[in-house]
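Only one protein chain is missing from this complex, and each of the others stays in its spot.
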Amino acid sequence: MTVEAGVSVAKRVVGGSFLLEDLTPDDVFTPEDLSEEQRQVASTATSFAEEKILAQAEAIEEKDFAVTRELMRELGELGLLGVDVPEEYGGLAMDKITSAIVADNLSVSGGFSVTLGAHCTIGTMPLVWYGTHEQKAKYLPKLASGEWIAAYALSESSAGSDAMNIRTRAKLSEDGKHYVLNGEKMWISNAGFADLFTVFAKIDGEQFSAFLIERGTPGLSVGAEEHKLGIRGSSTCPLVLEDCRVPVENLLGTAGKGHHIAFNILNVGRYKLAAGTLGGMRFAFRNGVRYAKERVAFGKPIATFGLIQEKIADSAAAIYATESAVYRVVGAIDAALADLNHDSATYAQDVQKRIEEFAVECSILKVLGSEALERVADHALQIHGGYGYVEEYPAERSYRDSRINRIFEGTNEINRLIATGFMIKRAVAGTLPLMPAIKKVMDEVMAGPGERVSYDGPMAAERALLASAKKLALFTSGAASQRFGNDLGEQQEVMGALADILIETLTMESCILRAEKQRKANAPGVKLAKYYAMRAFRVIETAAERVLGAVAEGDMLRTQMTIFRRLAKHEPANAVILGREIAAAMVEAGRYRI
Amino acid sequence: MKIIVAIKQVPERDARIRIDSGNKWIDLEDVEFSMNESDAYALEEALQLKEAHGGEVIVVSAGPERAGKTIREALAKGADRAIHLQSSDETELAAYDALGVARLLAASIQDEKADLVLTGLQSDDLGLGQTGVILAELLGLPHASLILKIEVAGNGLKVLRELEDGWFQHIELATPAVLTIQSGNTKLRYATLMGIKKAKTKEVRVIAVADLVASDPSLKPTAPSVVLDQVKLPHKQRSTQLLGGSPAEAAAALVEKLQFEVRVI
């Protein structure tokens, strides 16, 4: 189905409500719903990635930053750096789906994608949202055109996940014309060649604030490149601020409110990161599949062997699932933004507030995408055998490049805590009616085995699994809250296991809705959705057992495990046959194709 | 200069080839389509001419509704407006041979009185390689085919034509004229996001094939002179002996063949 661009096809759902709402396929956005305009953007991005970025993959990897900058300039010319930038400042002000499409389809080089993400998202968005008219007029056209490259400097050697703990200080000069900054920043992407830095510092050691600092400003120096495991094509350096005098007009946003900038940017950073993992996955997957087709062992291409096919199927399902979840969530964000008034004075704040509503989903996507990418890259490497371990083949690079995604934009540990933590916070505050839902499930399971709801359609079995997954999520959350009360936040392992349940429930539901939306029982997506749902449910079962084991013992545990087994009861489908069928279609195509 | 570019939407190069139940064409289910390669070069030439000399670029395409996607792609790349000669389904145009389709195209662009009509050298699907030349005859215009480069010279054009075996020649001709463009001589541009956004506001005039035929009964496909009876997957012209094993084993086997059977080593 193709619809007009700008017309939101997703239902306006409340962020975080996925455990509570039963959605129909028409309520969600899927990759098949991309408008023609969005498909054209995808096509421009894909062609650019294949013909320009891949062609320069080696130069990029060798940190030939002149090449990187030239590519960025070309991207700017095409408008690909200005998707989120307002039109009056040289951008295109397109929807968030389009922004995700660009991040997705340009990702064929981990190093270059980091450059791009650091520039477009964390580099540019603070200015878009918090800049004054003068600041935006001065810098945004240059950033949107790729003439200037942006960087975002928050982390420090001893302030990473605990970003509010930074030590960099700012002090207003006596004449009131400058802030004088002192401190050190670390792990700054694009630092080696960026022209504009968004630097966080505490004014007088207290007011957490952001500053726009141009390269060449006296007192700002860039340290040596880090030697990294992966994403070697990107620049990562420390910054040193030594009596760096920043004009007062370069204070970004309000003094003391810098944490709004830091936190709100992260939500966008997270879903865009997840979108970027998609391109990386398809690239790694394609290399793995092609090798499997070509490599002959025991007289046959290894793609004909079951354990290779299993890797291919598992990878394809991971890609399908991540696509389903990313585009569903970003589509929901677009739907949430649809009725905002662009001309309102508070537009930027309104946008952030609406996006923040989806903070749980953004954290889920970040964990999902980074771990799926690593899984797909690992399978691709393994398919290559020894050749996967040497630099002659791109599998090795994909594998190394994938690893950083679990670390930056909030580690996956932090994001798991956020996903569960925000959900609980919403429940406690009553902004999401989770408590009544938990109570209802508790009452229901305590009442003993009820009637099983039956579903129809090609995804009937998976629908049943999904219903069980949601109940398990509510049941385990309820059990954990009962046991730990307000201290649950301290039980990181339990919070992590609950996050796994949230992640897999959202993802599995996204796959099912997407497959159903294709309205064809033999659509290729149906097999992928089924395959993923099985895997997701296994993860959910394991995590639920882990939670229950930690929250109860003795008779209580026995009762809960009885309930658990009742909820989790299902008959496994034949994943072996399904996997072979999925792999056969992918091998025929030589790439991820549905 | 007013330039018309005739473009065609064709199945993508890596499309799965499965013959449909009628044995006349491939099964189009799940097939992706794209702009015919040499037509994309024709469009690029037209856009470059417009950039250098001003004027207007109008694309025309015959095909079912799906061809609209390719038309809008051309608009996104910079064409100013479009004419979509729209067939009601996948089979309506199959009743016409190349001459019949060219007549429809000629009828739909006649009133534009363009200075230049460009098409790609041939389509990647039917590969007849004739539409442009037939159009020239129908419109009563001179033409040149297999063109790599177009220069404006005086009141006319000087074009570079590819000959066989690495030979070339220049041809001078007056406008209005028709040129068919060979692929590969220039870099194709990408659609910019601004272009994609603007494309939505550009005019696409849809002319239904049936309406056009109703207005001019001589366009009716009463009896095409050339009729496609059936399609088949090609059988191999030679039986290929595949040499398997590891690269080293396959190489050794091949060298043995070259030594003792082909006797070239």
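All chains are identified by letter, namely A and B, in their written order; residue positions are counted from 1 within each chain.
As a working rule, a residue touches a chain if its C-beta (ideal position, glycine included) is under 8 Å from a C-beta of that chain, and two chains touch if they have at least 3 such contacts.
Definition applied: contacts and distances are computed from a predicted model.
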- Item | Chain not present in the shown complex, as UniProt names it (candidates "Sarcosine oxidase, subunit delta", "Electron transfer flavoprotein subunit alpha/FixB family protein", "NADH-quinone oxidoreductase subunit L" or "tRNA N6-adenosine threonylcarbamoyltransferase") | "Electron transfer flavoprotein subunit alpha/FixB family protein"
- Item | Identified contact with the non-displayed chain, of B:58, B:74 or B:136 | B:136
- Item | Options B:26, B:95 or B:207, residue touching the unrepresented chain | B:26
- Query: Out of B:70, B:145 or B:192, which touches the unshown chain?
  - Reply: B:145
- Message: On subunit A, where is the contact patch with the chain that was removed from view?
- Response: 55, 290, 293-294, 296, 392, 590
- What residue numbers in subunit B mark contact with the hidden partner chain? 11, 13, 17, 19, 26, 97-100, 102, 124-130, 133-134, 136-138, 142-146, 162-174, 182, 184-185, 223-234, 236-238, 240-244, 247-248, 250-252, 254-255, 257-259, 262, 264-265
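Operating definition for what follows: only the chains that are shown with their structure count from here on.
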- Query: Cα centroid separation between subunit A and subunit B, in whole Å?
  - Reply: 41
- Message: Help me check something: in the complex, which residues belonging to subunit A touch subunit B?
- Response: 5, 36-37, 39-41, 43-44, 47-48, 77-80, 82-83, 92, 94, 296, 299, 588-590
- Message: If we count contacts the way the header does, which residues on subunit B are in touch with subunit A in the complex?
- Response: 14, 16, 69, 72-73, 76, 190-194, 196-197, 199-200, 244-246
